[in-house]
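Below you will find the structure I want to go over with you.
For this view, one protein chain was removed and the others were kept in their places.
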């Protein structure tokens, strides 16, 4: 699949990240085009999560900047947020609310106003659990409640930190399928994961490797 | 790979520049404080109302007036650091905070030891003393917030927000305490403030300026240490540290 | 300009207010001295810490390259 005409959705410009006087990465530059599926690799403590959070605009890099359509994300935060779907380690799911309510509120906060929450939840095999309090769901179901948002979004940039945690094989395959579909429709996916992906082929997957640094 | 070092040559330059100023400022501060204090303590005439107890003024008023100025200076530095993301300004703000807190503490203690012979009590809920106490709390809040964050880049931003919130609040707090004080007190007023003979005024002014210069010198010294602490991963700091360790 | 006090003991007495005057000057200058002390020694402490950290990292890197 050639993507000559794709424009840079997201680019990192000489990102430097320093945490507690330790350099996690410096001068990191790359561009991500629509159609890309990018996996950030590296050992624990190499700064994978930090990089994702910087890309999402949650953390500020020590130096450098993240550009969305050639504009710094600090200057077009609202537009960028509308085109971004970030799911971190923490699912953003409230245990006092039911699966359906969680999805409802999460989508509403993201700006969507017309949707069928039950229908969306059926995509992640939560049919029958819509009214269960999220606190009573299993870890996998909890995670899937958060991931359900991926089935109802028009954001092009997906940044997912360990999305497959606690998800079974079938669920992983479905997610991979969704990533491919999303990329083919002009989106991009940036993930970290320790699991191997089975469906997305090696040539389709772009890898960015971070090393653990000492100085 | 070392390309990213280039924009950070700045801290090193600031470190050197601060180092050039420190000796001059220190000498100036010592000279001014010696002159002002000796003049005030030995040569200034005795106050006809307060006797010699008024001589506390030569340390109290400089500390009190500088405590507020130092806070405003810190807030300005914090603002520059927050808005334009200039890390040197963040470090400057962090350097001023402990100095300001000590100066405020001095203003409080000297105010209260002056109050005892004049008003007959160590502490009165006088508008000035109360505002000064609140100022001390604000300083302590900024310092402990800065200390609470492991990551000092974040710490500086958090403390910066707090000091700016504080600077908006200081006039409101001052006004409210003034109002409250006029409601509850009234009998106790500082006297003899109107016309000060030059023999009292000049050493006082010298001491006020001396305190200012001293705060400047101390801030720069702390600023230099702060630059080193925040740039521990840079080669030039490493060299300095290893050279120091070899001694 | 002339000295306001006849003798040293007169000066120390401060017209009867000696206790308060010297107490406030004492507290002020002692706390300033503590501040100055900490400020002057801070650079040394910071550098010592950085040197310790640098050495630790050197050992770690050596350990790593020895393993490889």
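Letters A, B and C mark the chains in the order given here, with residues in each chain numbered from 1 onward.
Everything that follows uses one rule, which is that a contact is a pair of C-beta atoms (placed from the backbone, for glycine too) under 8 Å apart; a residue touches a chain by one contact, two chains touch by 3 or more.
Definition applied: contacts and distances are computed from a predicted model.
Novice: Not counting the visible chains, the remaining one has a UniProt entry; which protein name from "ABC transporter permease", "Heme exporter protein B", "Branched-chain amino acid transport system ATP-binding protein" or "NADH-quinone oxidoreductase subunit J" does it give?
Specialist: From the choices "ABC transporter permease", "Heme exporter protein B", "Branched-chain amino acid transport system ATP-binding protein" or "NADH-quinone oxidoreductase subunit J", the unshown chain carries the UniProt name "Heme exporter protein B".
Novice: Going by the touch rule at the top, give the shown chains the omitted chain contacts.
Specialist: Displayed chains contacted by the hidden chain, ordered by label: A, B.
Novice: Among A:35, A:57, A:163 or A:187, which one touches the chain that has been omitted from the display?
Specialist: Considering all chains, including the one not shown, the answer is A:57.
Novice: Quick one: which of B:55, B:157 or B:222 touches the chain that's been left out?
Specialist: Candidates B:55, B:157 or B:222; residue touching the omitted chain: B:157.
Novice: Can you name the residues of chain A that touch the chain not displayed here?
Specialist: 53, 56-60, 78-79, 81-82, 84, 86, 88-97, 101, 105-106, 108-115, 152-154
Novice: Going by the touch rule given at the top, which residues of chain B touch the chain that is not shown?
Specialist: Listed in rising order, the touching residues are 82, 134, 137-138, 140-141, 144-145, 148-149, 151, 154, 157-158, 161-162, 164-166, 168-169, 172-173, 175-177, 179-180, 183.
Here is the rule we go by: only the chains that are shown with their structure count from here on.
Novice: Starting from the Cα centroid of chain A, hunt down the chain whose centroid lies farthest away.
Specialist: Most distant chain from chain A: C.
Novice: What's the distance between the Cα centroids of chain A and chain B, rounded to whole Å?
Specialist: Those two chain centres are 47 Å apart.
Novice: By residue number and range, which residues of chain C touch two or more other chains?
Specialist: 53
Novice: Which chain B residues touch at least two other chains?
Specialist: 232
Novice: In their shared complex, at which residues does chain B touch chain C?
Specialist: 41-46, 51-53, 55-56, 59-60, 63, 98-99, 102, 105-106, 109-110, 113-114, 116-117, 199, 218, 221-222, 224-225, 228-229, 232, 237-238, 240-242, 244-245
Novice: Contact residues on chain C for chain B in the complex?
Specialist: Against chain B, the touching part of chain C is residues 1-5, 11, 14-17, 20-21, 23-25, 27-28, 31-32, 34-36, 38-40, 42-44, 46-51, 53-54.
Novice: Per the contact definition, I'd like the list of chain B residues that touch chain A in the complex.
Specialist: 1, 3-4, 7-8, 85, 150-153, 230, 232-233
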